[in-house]
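Only a single protein chain was left out; the remaining protein chains are all shown in position.
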Amino acid sequence: MDWQDFLSVLPFIIVAGWATILLLVDLWIPANRKGITAGLAVLGLIAAIAAVISRFGIEREAFDGMIIVDGFSSFLQLLFLGVGVIAIAQAYDYLRRRDIERGEYYILLLYSLSGMLLMASAGDLIVVFLAVELLSIPLYVLAAFAIPKADSEESALKYFLLGAFASGFLVYGIALVFGSTGTTALSGMVAAIESAETTPILLLVGSGMILVGLGFKVAAVPFHMWTPDVYQGAPTSVTSFMAVGAKAGGFAALLRIFISALPGAAVMWMPLTMWIAALTMAWGNIAAISQTNIKRMLAYSSIAHAGYIFMALPAAATPEVAPEAVRAALFYLVTYAITNLGAWGVVLAMEKAEGSGLEIEDYSGLGKKRPALALAMALFMLSLTGIPPTVGFMGKFYLFQVVIDANLIWLALVGVVTSLISAYYYLRVIVVMYMRDGEPEVRSEALLNSTIFITAFGTFFFGILPGFLLKMINQVSLLDLFR
Amino acid sequence: MLAEYLPIVVLIVLATGLAFIVVALGHLFGPRKPNPVKAEPYESGMRPYGPGRRRVSVHFYLIAVLFILFDIEIVFILPWAVVLREIKMVGLIEMAVFIGVLLAGLIYAWKTGALEWE
Partner (left out) sequence: MNIPPAYVLTLSGILFALGVIGVLIRRNAIVIFMSIELMLNSANLAFIAFARALAPAQEALRGHVFVFFVIAVAASEVAVGLALIVAIFRSKESIDVDEVSSLRG
């Protein structure tokens, strides 16, 4: 252990340490000036972003392999920190409007983010487990932030009980994998599997249980039942952060564990992940059709998108395609994050103080009343469907190509067909906004508007010029470290 | 190998059997003269008051939760103390950071009034 090791986890130390300091500072900030806490939290995130950028291109293991610093972790950490900044900007006015503004909101958000940062650079199953919990536990509290509102209570209780249930599976799965391979270090597992010093049955059951545990976290079918209720009941600003951050965190762990640590066991998990991907895409999109509440609709949409990202796992079972599959998944995660943050931002702008204004019907007439906002929403809906010229199209295109390269043509077909189905409910929002008459009541708050503008710009810009993003992703090497 | 456990099984069967028989005998042959004083639950010789299942103040839960959080940290402190001589200064600093985080939590709980006992 040396000085360098601490530099390797500097972004994590900054965010977690800053959150702890803010917890104390916030005690002396008067209740009507919690904007100060929000501002300070953003400052911490910017410092962490600087720390990530300053060590870009470095690849090393720290703390005896517990922590891995590579392109994969740096890229994801940048994504998480960006999501954090936008989530704070979105929350500020919303919390005041709902009258639930407390400094702890931003602090819990920072703690959850620190879990995601840790997840991105986890090199050992111990760290993976700790990161999952550090990511989830603050989110349970955040979902409960509007208590005593019944919706928020229900959301938090369901999220908590099912999240803890999933953790149980994750821990037991890790225990079995530990028993089978004799180690919890990801690099050690690769070696153990290659030298066949494993108990295959334990490895099969163990990795299956890890898949169940993380499947819950990313809301993949058949472990998705909690998602619509939790997303609908939680305060919308929390949902926005949860839908993007927690999901990306779960996928960071899935990609790291299955693709870089268990490639030798691919025969075991390949069929499982393939069916999960297909079922998730199909069920998420079909169930979304009948939704009338925009939050529930976006919840099912997020399930469906988990299915698309999940396709990267069975594709990565083919060793030659694996690096590209990881990159496609990362690209899709960015796509998903930008588009979804934007769409949830519009939902935030439409939500009224007492929590109404969340039906899709409430969006009628938005095209006339607020053309810019309606245009942004239309862009997000097109991007979620995967229609050019949006970033969603590029993401799907890249991903489907990788899946076809891995010779999983039927899976790619399921993806295309379900995307067509999804067009029905995404485009319905556009139709309602432009073709129906109505008098929607919309907020116009500077911070919220700017987040919507930034995400809309990103959706469009990366849609026509994805080169910059692709160039960054091409430097990502998930697999080199263990070879 | 299982045969080694046979004496234990015999012992368990005999012990539980004997307990049942003694209780049953008392039940069958003992005199029964119930009165209100006998029917009262035993409460360390005090006069019992109120129903047995009365509700506990929510405040106890809060204190219990705080207790769990601070109590469980011994899991890390004890192994640390065992190897302190080997990990020297680095270990000391790390534990200081750890305790510092706990202290921050304590100050937060204190300042928000979670420790007030009205």
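All chains are identified by letter, namely A and B, in their written order; residue positions are counted from 1 within each chain.
Keep this in mind: contacts are C-beta pairs under 8 Å (C-beta built on N, C-alpha and C of every residue); 3 or more make two chains touch, one makes a residue touch a chain.
The shown structure was predicted, so the numbers you read here are calculated from the model rather than taken from an experiment.
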For the full complex, which residue in A:V85, A:L130 or A:I404 touches the chain that was left out? A:L130
Contact residue for the chain not shown (choose from A:I13, A:I100, A:I147 or A:L470): A:I147
Touch as defined at the start, partner being the missing chain; which of A:T20, A:S121, A:Q232 or A:S260 qualifies? A:Q232
Touching the missing chain, which residues of chain B? 58, 61-62, 64-66, 68-69, 71-73, 75-76, 79
Identify the residues of chain A touching the omitted chain, counting contacts across the whole complex. 124-126, 129-130, 133, 137, 140-141, 144, 147-148, 150-151, 153-158, 160-161, 164-165, 167-169, 171-172, 174-176, 178-179, 182-185, 188, 228-229, 232-233, 291-293, 296
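Everything that follows uses one rule, which is that only the chains that are shown with their structure count from here on.
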Chain A and chain B have mean C-alpha positions lying a whole-number Å distance apart equal to 40
For the complex, give me every residue of chain A touching chain B. 1, 20-21, 23-24, 27
Quick check: in the complex, which residue numbers of chain B touch chain A? 90, 101, 104-105, 107-108, 111-112
